[in-house]
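The complex is shown incomplete by one protein chain, all other protein chains being positioned as in the whole.
Entry: chain A
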Amino acid sequence: MKSRSLKLREAHKVGGSAASFCSILWDHKAEHFVTSSSSDPSISVHDGLSPSTLPPTILRHHQDGVTALALSHDSSFLASGSIDHCVKLYKFPSGEFQTNITRFTLPIRVLAFNGSGSLLAAAGDDEGIKLINTFDGSIVRVLKGHKGPVTGLDFHPNGELLASLDSTGTVLCWELQNGIVSYTLKGVGPDTGFNTSIVNILRWSPDGRTLAVPGLRNDVVMYDRFTGEKLFALRGDHLESICYLTWAPNGKYIATSGLDKQVLLWDVEKKQDIDRQKFEERICCMAWKPNGNALSVIDVKGKYGIWESLVPSSMISPTVGIPDIQPKKRNEILDFDEEIEEELYGASESLNDALVDSDDGESYHTSRKRLRKKTFIDDDGDAYEELNDGSSLPSASEYRKKTLRAHKEKHGAGSGAFKSFAATIKYKMQSPFQSGATPMEPGKRTFLCYNMLGCITTIEHEGNSRIETDFHDTGRSPRVSSMIDIYGFTMASINESGCVFANPCKGEKNMSVLMYRPFRSWASNSEWTMRFEGEEVKVVATGSDWVAAVTSLNLLRIFSEGGLQKHIISLDGPVVTAIGCKDQLAVVTHVSDCLPSNEQVMEFRLFNIPRMTQELKGRVALTPGSRLTWLGFSEEGSLSSYDSEGVLRVFTSQYGGSWIPVFSTSKEKKQEENYWVVGLNTTSLYCIACKHPEIFPQVTPKPILTILDLALPLASSDLGAASLENELMLKQLRLYETQRIVDDMALAGVDTTALEDEAFDLEVSQDKCILRLISSCCSSDSFVRASELMKLLTLEKSMRAAITLVTKLKLPFLAEKFSSILEERLLKEANEAITNPSQNPSGEVVTRVQSMVQNPPASIQTSANTEAFLKSSATKLSSTTLEKKAKVSEGLKLGKEQTKKDETEDATKKEIKKLNLIKNPVNNVNKEGKGLRKEVNQEEVRRSSNPFLKSTV
């Protein structure tokens, strides 16, 4: 026997004389290896080629010693389990932290990935082995059966079996299809008791035929895959029981380490030990280099070393015979796994098992997950990222990946293979979200809610969360003390009077809770909580004097501020989001599954809570392929939405209720920034600008709001006055909304003077904008457009201004055209006054006109005469109308009418003068016969409509 000594290098510091379990792992290409120790919270990723020269990458995410490591088959993910009860997932080899994929109540002891990397098994001192879906962190199944801490886990290479070993030495072999135990081998391994530095381990052979378990007689016992029958044992020079074993990549050799501090290498076929190595300390973990004749070892003091060329050159290299197994095996897993997964999901759903983690928000995932799985397996990392975007576990890193991916795609770097996949993928429905929330990140403070009023932030600390509520305006708003949150709230909403919180349910014991905290209350202790059994709060919202929660049963529950359950409404689809503002509550729900073109089909409803009415209902407009990321109300109270493609839309009543895109990120110059919308008003958007890869703002430093002007996605016009066109459209939109509100209020009989003033101001500014547009139209010779703009002017004064403008620009024909437009306008107004008398506040005007008309000849004639002097043919026409009118109305008193009539006649004269004034600067068109007649007509009409005109002019 050779007695070479292997030099070990320290990777982790193990204090004192205590022994701690350390782990070592190679990635599949042997480029890196990973070490950890149960007395050190950090994980080291060493460079496999020159571990001594390059310093290792240190991952410090755990708060306590790391007891277990696992790499997915293709080494794209690293999982770590720790005494701090967390299982964390990282990208490999970058070491970028992905997510806290699960949590236990006791330390983790062992982790294992299945062949495809879709499942992660984790176990430890807790009862039960958790099978975790690595895509979304949902718990697929909890396998319960062990009586002690589970220390060994291994997936069968074909993925249908999972073997587990506990510290009492009992092996259970689980069938993953149905989660039942296929066989139990009781007490076959050594009982390690509660010594955590010794881990009972078991390993499937790479060909999957045998299961190697340390035996009771310092040996390794091989068991049959299906029956659990003992096949043979490797017994030799180990003086104490075996604490670790590992198969060579080709399965021809096995390395074992014993409590007697030696490592033995066995030839499995000959059942004989080939070589051995003695160490100063017990070797607690070993890993074969996947592509070489080398074994890396780590001892309980955290020192590692690599035992090079341990298999003698006379024998078959441990790497011979694997390459042809590997790819085939992967494909097998692919086919197999899907079925397993599907059945697993199906089974758990049908059981409606509480073990299925409700974090996974969807209940329609079977087929989808299967598809997703397919892409993951065939992936090159991209498909996974792309598909993950709608997953129900919104971790920041995922979102970041998504943006990166989107970025890549923009540069046309998507692989062909991926694209062909994308075509066949069924997209996911968007999962519920809370507007103004940022995804949870461990150890960081995140926003539960951020709006124009204030924000609610949370940070997890030692199992509890700490929630802070801050108002932006610190002067006027109440000060709210921070709160220790024992429920782990993930949703919140805030307004002036209070804030509401809710948490998802986590298993049987942790029910979903809704909590409301009023800020100002005359009674003490006016907080209240509601518990939901078998139901989970998905979205919360608040308004004035009401609180709303939408649950997984598609129920919209409305509570009063004091906690009275006021209404329960069944919604007709799974909720996406909800937002409240004063009396209004907007709820967005899914209408159907996502379209194959990756378009979400969603619907919104706008409720008025105190009136118990549904004010609006309609579909949610989204950019193709995007998701709703924000829903809210503008300062004026119109419903607005923002999607992941950066388009802000406002719902208006124009065209029978439609979404108007008022802002688009793509139009904005600064591409390197992402805008996180907070609010908007009629002219601008308030948002937090985040530097490109970030989508969400950080809590510290306190983010500041950026104001962006609203800009409609206008086509680039030949006019080159896009900003003016934009301004005009926004003004028109605003004027339209204001007028609508005025009308509504007038109908309701509310005083509208303030709003009318506002509308007038808007009209004035809109006219200013139009005048500027007219001048730019004139300078670019688009006269038709100029005349169209002229028609849009609302005030007579500005129309006159337009005429003087074009006259000054020396465009006489346009001035002519404009004045004819002005005439038409005045004529039309006059006509309207006659034909729609009902529009007038009362019938008074009509009667006035009529009475005036049917006056005794004398006065009428005088008036007719005066006009006759002006226009020769007036009398004839007027007399005919007079007769008509005279027939209609009779018997009105004379005296009063006389005075009124005089007034009106005065006004008529003024009108005529005005009209002449307008026409005079214009050339002599009106002097032609036609023009004259037309004018006469106008005069006639004008005269009779005078009273109304006077009031409008």
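Annotations
We take it that contacts are C-beta pairs under 8 Å (C-beta built on N, C-alpha and C of every residue); 3 or more make two chains touch, one makes a residue touch a chain; residues count from 1.
We adopt the following convention: contacts and distances are computed from a predicted model.
Hidden chain, UniProt protein name from the list "DNA replication complex GINS protein PSF2", "cysteine desulfurase", "Pyruvate dehydrogenase E1 component subunit alpha" or "Phospholipid-transporting ATPase": "DNA replication complex GINS protein PSF2".
The hidden chain makes contact, of the residues A:Ile704, A:Ala748 or A:Val784, with A:Ile704. When the whole complex is considered, the residue among A:Tyr183, A:Tyr686, A:Tyr736 or A:Phe760 that touches the unshown chain is A:Tyr686.
Listed residues A:Ser50, A:Thr105 or A:Thr474: the one in touch with the omitted chain is A:Thr474.
Within chain A, the residues in touch with the undisplayed chain are 471-476, 686, 701-705, 707.
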